[in-house]
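Complex shown without one protein chain; remaining protein chains in place.
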Amino acid sequence: MGRITLDKVTKAFGEVEVIPPLDLTIDDGEFVVFVGPSGCGKSTLLRLIAGLEDVSSGEIRIDKQPATHLPPAKRGLAMVFQSYALYPHMSVRKNIAFPMKMAGIPEAEQNRKIEDAARVLNLTDYLDRRPGQLSGGQRQRVAIGRAIVREPAAFLFDEPLSNLDAALRVGMRLEISELHERLKTTMIYVTHDQVEAMTMADKIVVLQKGVIEQVGSPLELYNAPRNIFVAGFIGSPKMNLIEGAEAAKHDAHTIGIRPEHLAASKDAGEWKGTVTVSEHLGSDTYLHVTETGLADTMTVRVGGEFGVKHGDTVFLTPDATKIHRFDAQGLRIG
Amino acid sequence: MHPAIQAVLTVGVAVIAAIAYFYLSNLLLDRVLFPARGKNAGRNINRANMIRPWLFLFPALFALCLYLAYPVVETIRLSFTDRVPGGYEWAGTSNYQQMLREPKFWEALRNNFFWLLVVPGLSTLFGLIIAQLTDRLSWGNIAKSIIFMPMAISFVGASVIFKLIYDYRPAGEEQIGILNAVYLALGGAEPQTWLTIPGLNNFLLMVVLIWIQTGFAMVILSAALRGIPEETIEAAIVDGANPFQIFFKIKVPQIMPTIMVVWTTITILVLKIFDIVFAMTNGQWGTQVLANYMYDKLFRANDWGVGSASAMVIMLLVLPILVWNVRQARKEMR
């Protein structure tokens, strides 16, 4: 089973502390996503769990067993790398067999597991090809296959979809989610893409500069961001942040309102502004509005088509129940 | 036992010894010195990982020290001593003084500078011209391979070939040497003993090295030319540059770093020049160079002191270029 606990884990590269003391518990069977801007330490954190980096201090426990100083292979974890890290000189079959070969599993059992994995991942016809002859999505599946056959306590994914094109990415996202439904194994998934985080995760861990900003379900993060960073990071387009007099009206240093919680009108509304750019997506219209006296640019998301152009005047009205309030330290109020 | 078989066996033993060293030292490190268990497991793993690279580097570093550190120091010492029956005697700077009094030394020094001035420059220039001529030509590649061919020939081999070309037969006989044959065909009065004509003979020796190095320069520079983004050239054409301007103002500046690599590589080679002079003129008729001068002193005059002193002069000459080159390499490595 795959319950993973990090207890005051730190990591420093020389003088630079990339992870200050950090506590985190990942429950068995959870799909946890580490998300944050690049350089936030999310990959380092994953590599610490994997054992590819040594912790500077603190404890890592996997299934309540101390694992802090176990070599990677002994932790019972499998990892899918960003570049897939397939062995280019081995066939797909040998790639998938490699961890079992290292573990000394009898050949008959190896073959059975390879066949199983290949069926699950639609790789049966490709077992004798080299990774170089496969498409990006197929390589991704081979990497996952190599992880599955080990029957790990947890899967670690390090930005696994970032090398795929947009259409394929959506497909693979679904496949990984389905895989999690079927296997019910703990999965830790690192990404910088908040859409992936929102769509896949049971639990999202938002990181910035090695510090956990918030841990929670996707909707918790969306509805009740703990601070301005999380508020800005989760949700697309980004939340509008307003300081000054308008915020003071709500007894806050800063207030935030998501673009989809602003209503736009050509005639009347609470705030008045000028449209600089309007982006027509068909299903939605994004308006970029300036000269509101609130923030440099306000982004508004209007459902369907909304016929305004550069220079037009619009009126905006926030949904009063969806206003987020933050104090001077950027922390959520209420 | 046949000495050649003995040599093969010795190599075999050395290979096995080297492999045994790496395997056993690694084993010792992991199992005995810093075992990854007990309460110090974490510290031990870190220490073992810090020591391991040095363990693996040791044989190479040791071999290089053996080859360099001791002999260099010993050469310095020998340059300040004289050999007397039964040992050595401190000679102060008398070896250097003697060397500085010898016209042959000055001739060698002058010739070394002459080589340095002519060979790297001309080789690079010719290489650049040919590279430009053959750039993006469909039939250029085979021509390039042929031009590169001399590069694989040893200096001695090349010298022997050119000795045949420069050969002299008394007037009236058939001129087997191509140079004399051509010279007479072009209206030369009588065959020349090319290698004994002071001044010219130096140049004829340099031709051998230029012949070898032009191909080297060309291959590198044509790769660099091919690496220039097509857009920059097209932009220049659109901007109305003529072919010469494109070459000198667009192409050359972009491949300047490569030109410097070529130039310094050949320069370092030229500073060590020995084989060609040794095989063709042995430093007679005003063609002496420092390395051959030293060889003369060591093995013909048996004057180890002056030989070592001249070796020191060569080392000092190389030093600035060496330092510059290492600096460049260091910069490039980020």
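Read from first to last, the chains carry the letters A and B; within each, the first residue is number 1.
Here, a residue touches a chain if its C-beta (ideal position, glycine included) is under 8 Å from a C-beta of that chain, and two chains touch if they have at least 3 such contacts.
Basically, contacts and distances are computed from a predicted model.
Hidden chain, UniProt protein name from the list "Lipoyl synthase", "SLBB domain-containing protein", "ABC sorbitol/mannitol transporter, inner membrane subunit" or "Biotin-requiring enzyme": "ABC sorbitol/mannitol transporter, inner membrane subunit". Residue B:A152 is the one among B:V32, B:V84 or B:A152 that touches the chain missing from this view.
Across the entire complex, the residue among B:L125, B:A181, B:I197 or B:V252 in touch with the chain not shown is B:A181. Touch with the chain omitted from the figure is made, among B:S94, B:T134, B:T193 or B:Q254, by B:T134.
By the touch definition given at the top, chain A reaches the unshown chain through residues 50-52, 71-73, 77-79, 81-83, 85-89, 98-99, 102-103, 146, 150.
Summarising the interface, chain B meets the missing chain with residues 3-4, 6-8, 10-11, 14-15, 18-19, 22-23, 26, 49-50, 52-54, 56-57, 59-61, 63-64, 66-68, 70-72, 74-75, 78, 130, 133-134, 136-137, 139-140, 142-157, 159-165, 167, 169, 174-176, 178, 181, 211, 214-216, 219-220, 223-224, 230, 233-234, 237, 243, 246, 258, 261-262, 265, 268, 271-272, 274-275, 278-279, 290-291, 294-295, 298-299, 304, 307-308, 310-312, 314-315, 318, 321-322, 325-326, 329-330, 332-333.
The rule we apply is simple: only the chains that are shown with their structure count from here on.
Per the touch definition, chain B reaches chain A in the complex via residues 36, 41-42, 45-46, 49. Only residues 54-55, 68-69, 71 of chain A touch chain B when the two sit together in their complex.
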